[in-house]
Every structure is written in structure tokens, then in C-alpha cells.
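Each chain you see keeps its place in the complex, though not every chain is here.
First chain written, first letter: the chains are A, B and C, and each begins at residue 1.
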Amino acid sequence: MLHIVNKSPTERNALASCLAHAKAGHALLLIEDAVYVATAGGKAALAAAPAGLAVYVLSPDLQARGLGGKAAEGIKEVDYKGFVELVAAQPRVQSWL
Amino acid sequence: MSEGTVKKFMFVNRKAPYGSVYALESLEVVLITAAFDQDVSLAFLDDGVYQLVKGQDTKAVGMKNFSPTYRALEGYDIEKLYVERESLEARGLTEEQLLVDVQVLSQADMASLMAEQDVVLSF
Amino acid sequence: MKIAVLVNEGPYQHQSADTAWNFCKAAIEAGHEIQRVFFYHDGVNNATKLTEPPQDDRHIVNRWASLNKEHGVDLVVCVAAAMRRGIVEANLAEGFRISGLGQLVESGIQADRVVTFGD
């Protein structure tokens, strides 16, 4: 399963709910206003992530917000092409709206 | 894929009713999906559990009360309504306050059920 | 792979419409098929031909239309959601068509993946 979160965890509960339902072997992609989670200052919000959850961040969204190249260790930056690859690689997609 | 394909569709409801239209328009998709003879499940978690609270009366707000539709789902053979226990409890709600029969699941069981679906639509 | 896309928010107000378009473009470039883009909720507002954004900003409606023109992507606007919001044949942009929710369910059945973009 590819989980997609697009909201900041300091504004909404989407990330928290996603992490509570994600499982080992799943992937999480942070896009739009969720990319703040992928930086040193926001990473604490991932403390509740299950073991074995691979975390990705959409780099165009990081760049737009002045955080290009600032993804914290352990979080992989992908572009839209990488987004598509994640969708293809995981058997299902769930957006946490 | 052939016309006879049956997939597992799950509709994830995480938002309160009336404040936004998602709950209402989600139900419209649910009904159509059932009409296509698909395997339909509805999941209610987080503020989505508020959608099922009994006694909704929209006269004073002047909006359409769509909550009777949840009761009508059975008539369309939509019987898999899952509610997350943790979400109910965090909001001080009990199963008795809900307007329709549901299966109450733990968060862990809800997560497992989500992971078994073919198509997950969130509104 | 056949990928279907669901867009739940209108243009400009939320980034969803932008992200969805960028995703579709990348998917096509990677050789995948965008089986359909279905516009639901305020997403139907992506289909109005009357938008005129500032010259220094992107034209979201035209970008969608180009996916149809250049790659034949099926752009479907939900009729019920559209009627509530004032999107009808009279202001429908070229490249879009209005149809029922069955088209979304069909996407769920026929596509290998459904990716939702919303608020």
C-alpha cells in the first residue's frame, strides 16, 4: 500500500491517522503541505510510524516551500516520476484526505 | 478486465457531516458502486464516526438531512459498515448513539481490513 | 499500467489540481496509460472554460485540456456534482465531458490503480 498525505501535521490529524493504520512493507509519500514533516524541524511527527514503513517526500513540493534538498536522513526525495514509480510499485494507493 | 470483475472497494470516511459535502457526496458514490455489483465496504474513523450519530435534524440550518441514506444502504445490499472503536471512544460516543447497525473494529483490525482492499476511496 | 485519477478540489484554491496534473504528465511520460481523470466535488470547477488567470500564472483548465488533446486522456466531470456547482455544457471547456458517477466506478474496476487528489 502507498499512503499519501498532503497536510501539515501541525494543522490536521491526517498524518497521525495514516501512521496509526500503516503497516510494515507499506510506503508513505509526503506531498504538498505534508512535506514539512520530512525536514529536521518536522520529523518528530513520524515518531509513531510503524517499523518497516518506507518514507518518501515529493521534492518539487519541498523546493516550492524553500526546503529543497533539506529532507531529513532516512527520507527519500522523489520527483513526479518517482511518485509514479511508487504508485506502480505498491499494489494499492490510499490518500489520507 | 471483463464486465464480471468484482473488486473490493472501501470508502474511508474521516470527516464530520455538514461542515463539508464529502460525507454526502461519498454516499452517492457508494450507491453507484453497489449498483455495479462490487464488494463495498464503508469505514468510519476519526471525525467520520460523527456521520452516523442518531437524531440529525437539519431544519434550522436549511441543509439537506442525508442521514436516512445510511439506513437505506441495507436495501442496496451494502452491509459492511465498519466503525473504529478508538475513534468512538475518543469522542465519548457509544454504539447505541449510532443510527444504524455497524461492526465496531479496533484500530488494528481496521488497518488490516484497509490493507486487503483493491480500491480505497477517501472523501 | 492503467492508472485512474480522481480530483476532488477546484483549481487555484488547493494544490490538488496542480499535483494531479503533474502526476498525470509524469505517468504518461513514463509510458503508463491514464485510464481516466474523474472530477468530483469541487473538482468539477477544473472544467470551466471561463477561467482567465493572471498572465504570469499557470492556466489550470488549459493544462488539463492539453492532456486530452495531446494524449487522448478521458476527462470526465461528474454530472451531479457539476449541476450543484454550475458547470454545464454551456461553460464546459473543450476536452472535458460530463457523465455519471458510474464512470468513476468503472475506473476503479478497470484501472490497476486509482490515485485520489483532494483537500
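As a convention for this text, a contact is a pair of C-beta atoms (placed from the backbone, for glycine too) under 8 Å apart; a residue touches a chain by one contact, two chains touch by 3 or more.
All values reported here derive from a predicted model rather than from experimental measurement.
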| item | value |
| --- | --- |
| Stoichiometric formula of the complex, labels as displayed | A x2, B x2, C x2 |
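To be clear about the criterion, only the chains that are shown with their structure count from here on.
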| item | value |
| --- | --- |
| Between chain A and chain C, centroid-to-centroid distance (C-alpha), Å | 24 |
| Set of chain B residues in contact with two or more other chains | 22, 118-120, 122-123 |
| Multi-chain contact sites of chain C, meaning residues that touch two or more partners | 8, 114, 116, 118 |
| Residues of chain B that touch chain A when the two form their complex | 12, 14, 22, 45-46, 107, 110-112, 114-115, 117-120, 122-123 |
| Residues of chain B that touch chain C when the two form their complex | 1, 5, 7, 9, 21-22, 25, 28-29, 32-33, 35-36, 38, 118-123 |
| Residue ranges of chain C in contact with chain B within the complex | 6, 8, 40-41, 80-81, 100-102, 104-106, 108-110, 114, 116, 118 |
